[in-house]
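Heads up, one of the protein chains got dropped from this complex, but the rest are sitting where they should.
Presenting chain A:
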């Protein structure tokens, strides 16, 4: 090796102790560079050979030994001093080689020298800035030869962290030297985003790197570019997962089908199939999306821990409105918003719900967007465990008020249902019913909210003679809603409604339109395996929902007969599910006070003392069931006391 080098006059073995002084290295590099600074045909052969040698030293492109690395580091340091003498044309191949380096392969010294060079190159006016930024962004990808089994090894993970840190540092240095560099960086980020067809590991590493850049100082200059591009990538993958890959047991799947599969309650409605095999066929796009969702959720989590969640959430909302709301039926990407809201329910969760409500109610939006917004809202309020019932109730109030106004504006002489024309109204009604299917019980559990709900004109909307939403909306939802509403006695008059077990009706198809927005439930259970752990704790499965009839005995008829005389839907007319042992610890104000005079009198006197009195007292019509023997026994004792 020494013999060859001496011939090229490149000072490796020149100095005796084997080390090379900076000035000598610099001098020789300058010589080499100047030697080719002329038209290619005029360059003497020796100069050209030296130059080519320098080119190979600077970026060997493969794993090299320590000596070679030291040589490379020296050459790079010398070049850093000489940047202003570099010319884009004459030194094209040298520069190309520098810009194509992947710093993952080299040790610390070489990496530092390379980054120093790139940072200095960036300051040369208008020549190399874009290239330098591109090289740095490119280094956020792993080297192409890194294959699957090795990329999880500890060494590579450490190397990945080091490289990433150094790239961020280099970008920050460039930012100090050239303050307008972030503008160019923004443009480059948009261009350099990998395509969704690339390898999963490359995608994950790059996205992780770029999201880390956003968390960095330089991130505040980049605005929402990074997040927007990442979401675009997620959407690209999402829309490429075909719907057929989501397995379905039966084509006519019930919306309220059992989703978990583990709690197999005996259900007398046999039409609802058991859906525990709902899953996703192994699909590369789904796999990649899964990995990227993990990366994105981790990013949101670390933003939340460092206190920046709100700004990130604002950007994400904007992106959501722009990109996802216009998208037809994205499958899993919207869960990113779900997760972000779950990290800070009071602020972010609230803002998201209000944003969707505003879009629905606003007159400026087009009908399709409004329908999509209400579909998102309904699914979100139904499925998000972290949303308090009070928020649900206040949003329901807004929705119902809007629907009510809409009804008022109807012309009385129109007597035909036209689902297409009134589609926004029908989607609103369906949303209200869907939310109530999930949340009616929890709203009724809180007396103020129950009072609020019961004072809403839900009845007049759903039974509007002309518009008749109960006929138009999806029959399954209508059926479930009516069942719960009857148990909760939401409506004054009980209704007979034919239990139509079909999934959809003619009318619902009509109002849903081509996109079938009548069947759009964006936050249906999440199917991607790895990222599921982020969503699961906050997600409400249908099985877990406490419905108003859930602890009800089998006989249905008892309900409707018993309460006909109840005119006053005053405080807490709680559904009388007497068989439930859980309800024994309900508070005193849940007692139902029936108008039966004799009963009332006696109860009233015992009120103050009876804090231990069980909450449920059935009205006197039906004979007490044997289980409640002890209730009556206690009361009789008290009465006996009174008499005494």
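In this section, a residue touches a chain if its C-beta (ideal position, glycine included) is under 8 Å from a C-beta of that chain, and two chains touch if they have at least 3 such contacts; residues count from 1.
In this section, contacts and distances are computed from a predicted model.
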Requested in this report: Just go with whichever of "DNA-directed RNA polymerase subunit", "MOC2B synthase", "EF-hand domain-containing protein" or "serine C-palmitoyltransferase" UniProt uses as the name of the absent chain.
Outcome: "DNA-directed RNA polymerase subunit"
Report task. Using the touch definition up top, pick the residue from A:43, A:82 or A:310 that touches the left-out chain. Result -> A:82
Report summary line: Contact with the hidden chain, among A:152, A:176, A:306 or A:415, goes to A:176
Query raised in the report: Quick one: which of A:97, A:123 or A:394 touches the chain that's been left out?
Result: A:123
Report summary line: Against the hidden chain, chain A presents residues 80-82, 84, 120, 123-126, 129, 176-180, 183
